[in-house]
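Here the complex is missing a single protein chain, while all its other protein chains stay put.
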Amino acid sequence: MTSMLLDAVTLMLIGMATVFCFLLVLTGCVSLLTRMAPEQASPAKQPQSAGNSPNSAHMAAIASAVAQYRKSRHSN
Amino acid sequence: MTSMLLDAVTLMLIGMATVFCFLLVLTGCVSLLTRMAPEQASPAKQPQSAGNSPNSAHMAAIASAVAQYRKSRHSN
Amino acid sequence: MTSMLLDAVTLMLIGMATVFCFLLVLTGCVSLLTRMAPEQASPAKQPQSAGNSPNSAHMAAIASAVAQYRKSRHSN
Amino acid sequence: MQWGMLLMIAVGALLIYLAIRHKFEPLLLLPIGFGAILTNIPLAGMSDAGGMLYYIYEVGISTGVFPLLIFLGVGAMTDFSAVLGNPKMFILGAAAQFGIFATLIGAIALNWVPGMSFTLEQAAAIAIIGGADGPTAIYLSSQLAPELLGAIAVAAYSYMALVPVIQPPIMRLLTSKAERQIKMEQLKPVSKKAKILFPLMVLILTALLLPTATPLVGMLCLGNLLRESGVVERLSNAAQNEIINVVTIFLGLAVGAQLSATSFLNVQTLGILLLGAVAFVIGTAAGVLMAKLMNVLSKDPINPLLGAAGVSAVPMAARVVNKEGLAANPQNFLLMHAMGPNVAGVLGSAVAAGILLALVG
Amino acid sequence: MQWGMLLMIAVGALLIYLAIRHKFEPLLLLPIGFGAILTNIPLAGMSDAGGMLYYIYEVGISTGVFPLLIFLGVGAMTDFSAVLGNPKMFILGAAAQFGIFATLIGAIALNWVPGMSFTLEQAAAIAIIGGADGPTAIYLSSQLAPELLGAIAVAAYSYMALVPVIQPPIMRLLTSKAERQIKMEQLKPVSKKAKILFPLMVLILTALLLPTATPLVGMLCLGNLLRESGVVERLSNAAQNEIINVVTIFLGLAVGAQLSATSFLNVQTLGILLLGAVAFVIGTAAGVLMAKLMNVLSKDPINPLLGAAGVSAVPMAARVVNKEGLAANPQNFLLMHAMGPNVAGVLGSAVAAGILLALVG
Partner (left out) sequence: MQWGMLLMIAVGALLIYLAIRHKFEPLLLLPIGFGAILTNIPLAGMSDAGGMLYYIYEVGISTGVFPLLIFLGVGAMTDFSAVLGNPKMFILGAAAQFGIFATLIGAIALNWVPGMSFTLEQAAAIAIIGGADGPTAIYLSSQLAPELLGAIAVAAYSYMALVPVIQPPIMRLLTSKAERQIKMEQLKPVSKKAKILFPLMVLILTALLLPTATPLVGMLCLGNLLRESGVVERLSNAAQNEIINVVTIFLGLAVGAQLSATSFLNVQTLGILLLGAVAFVIGTAAGVLMAKLMNVLSKDPINPLLGAAGVSAVPMAARVVNKEGLAANPQNFLLMHAMGPNVAGVLGSAVAAGILLALVG
């Protein structure tokens, strides 16, 4: 019982140490990464963020198709 | 080793013969088929091809969106 | 053979009795249920029936979102 | 043997023809027909151990999982409002199940015919064709008489497709024109709360009265609860689309793979086809007669045509009722009213399957 | 026995009620509640060998495949921009995992209470509730303590739903109004390349530092790579929709099927429910205190409320942070900033699960 409690305390110490170590290393790596691959000009951003949520991109494409189609129709 | 090579050559001969035989027979059958079930009036064709390939309809919508978008962009 | 027929007849009697019993009890319960949870005012009904055809609900939600967004934008 | 296989390939082609040309339950009969062709190609071994159809059968049919998943999807696609708005319709859904139990006796009686021989398990599996519900029939025969599964599934789906041919003569024979012209009262609207509580109530009743029907009824109720709860739209859509579509392809193929020459080309299959037709006829008649009886006893008028919808065969039977109603009176729209006994019939035959599993299985 | 089953059916009904009426994690708790009802219907045998729930459990839970597929979908649905734009947030995601390890000690300490008895494996499986992440909890307890799976999953999802009730008092207790009013700087924009490389980097780190976390973290990273790569939209959509929806139904049912009377109606379940609440409280407090510490040490101001989002419970905890921030200052929108520790917390608890698997499993 007491030995199990000791095991548990050891687990906690190793566990929190590992979690912190892992996420601290990750913090460093990510800082490096974002510095080495910085976000460029703003026009590049627009299509990308759309690309991330594919359904909305889809909707947008269709919506724009419809819009353009109507426009072209009215202009004819 | 030489016997395996012989096996391989035999395989090639039988294989290519079978492939050609199969696809020649198919060519004949398809010619017969398309002659016996010819395409009729054109108006029937439009809705069918659209209904059958849902993705291409999708693609077409998107393609047209892109095309319209580019056009509108160049014209501006 | 005759014993199997007897079994079958018994099955029929028990079976139809159970089916009727089950569905009669259900009839009673449903009557009770609809009386205890009656349909309220009509405006509540509209969104619910929309909820049944989820895609159209989706479309409606998006459409209304767009509409609200535009409204809010124009008013500012 | 070769001739048998050739004949079975022809049967498969016939099913595909009926599916495409005459729209006979194409979602099932097309894959079943294709499976029948695949399984009867000599040396292809697609249904032998290690073949794809073998795996699909073992995973989905002999475990009973595929029909249960179809039931999940059916539940998510079914709107029980019509029967909740007029609960008396449940009684029509009960009456039409007489087709099942009468056919059970018929199957046993056929044993007198030389060369015919059905065990009680087989008779029960055949009888369920009268439930006019594909997944119920496949589930029950996978549990009671897997050797007849192919023939039973083919008979069930074929007769479901033939409902517009089989039912009208019986309906007209048993009703007067005046009866067919009876207009129904407006259905009561049903609250969202009642719709949510309904599947749970059915599940509880099943647990209390007929636990062996739990798998079928339970999946139906789960699907319906996903639909009506309104809080898990993602899951409801998955049940109605992804799950049911994918499972339908595999279920059809695996059922078709049971149509081997040895298991289909025999006198039993003739018996099954005969009994299936009888089951539909008796079920329809029982439903109509019960509706007539209710019309006499009840203070609200009930159009006896509605009884025919009790066999289920959703939504075909309801459409047939509507059409016959319109034929008698062009202003008499019965479709929504017929959906009541129609969906009640799905529950009714699941209950009947539970009884057969409990007493015969 | 019968009474136990009845009580468990009531528990299932309660979960369904909470899911529908109070929107308590309905995607999971509705199927779990339904599974609990199904498994406790006497004579239905849906969880016995040969029953549908038995097959689903064996295929998806005892192999660990279902929670991993959920993680695949979660990865495809998660946008890590918020934490990439401010990597210090990872530290908050680490701190909140203290809830897990403190609860582990608490579970062992509960062994002093007469009648309570948890092995180290069981204690670890219970502790992971503090990770506030459903699939992680299910995965870990399926590997370490399958006998507690039902209770652990119910506790995990229930407390995740209760995050808006549990967290605010702790957050307010540990912070001053001035702290809660702290505004965060604008997040740095993140390039597409960084977003693509991030999941691969996490995977490599996991391989180097903690290989036992590979299954969970790997599936999360695969899903996120499908999403961010931009070249496999079909697969990303499949992971976010078809796969996660279908698996959620089956996972919920199979978890619910573990809620049998014998395994749930005992004093251990009380312990689990108690420890789960403790885990959430300690995790929240640890996150907030770490944020306060960072606020002292760092030159950029950090709103201590953000620490509470580190427990994960995506996206509920981030919304709670936002609401508390607005309560302190109606112009203080913290939602996007809180998504950082929120998604970091998902990674943090997957890492913690890997540690527990390595040292206890």
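Couple of notes before you dig in:
Order of writing sets the labels: A, B, C, D and E. Residues in every chain begin at 1.
Assume a residue touches a chain if its C-beta (ideal position, glycine included) is under 8 Å from a C-beta of that chain, and two chains touch if they have at least 3 such contacts.
These figures come from a predicted structure and were not determined experimentally.
One chain is not depicted; across the entire complex it touches B, D, E.
Of D:L7, D:M52, D:A109 or D:L289, it is D:M52 that touches the chain left out of the display.
Annotation for chain B: contacts to the undisplayed chain at residues 1, 4-5, 7-9, 11-12, 14-16, 18-31, 33-34, 37-40, 42, 44-45, 48, 51-55.
Remark: the residues of chain E touching the chain excluded from display are 63-65, 68, 72, 196, 200, 203-204, 206-207, 211-212, 214-215, 218-219, 222, 225-226, 229-232, 234-235, 237-239, 242-243. For chain D, the list of residues touching the undisplayed chain reads 9, 13, 16, 19-20, 23, 26-27, 30-31, 34, 37-38, 41-44, 46, 50-52, 55, 241-242, 245-246, 248-249, 253.
In this text, only the chains that are shown with their structure count from here on.
If you take chain A and chain B together, no chain is in touch with both. The chains touching chain D as well as chain E do not exist; no chain touches both. Between chain A and chain C the centroid-to-centroid distance comes to 40 Å (mean Cα coordinates, whole Å). Chain B and chain C, compared by their mean Cα positions, are separated by 46 Å.
Counting partner chains per residue, chain C has no residue touching two or more of them. The set of chain D residues touching two or more other chains comprises 206, 230, 237.
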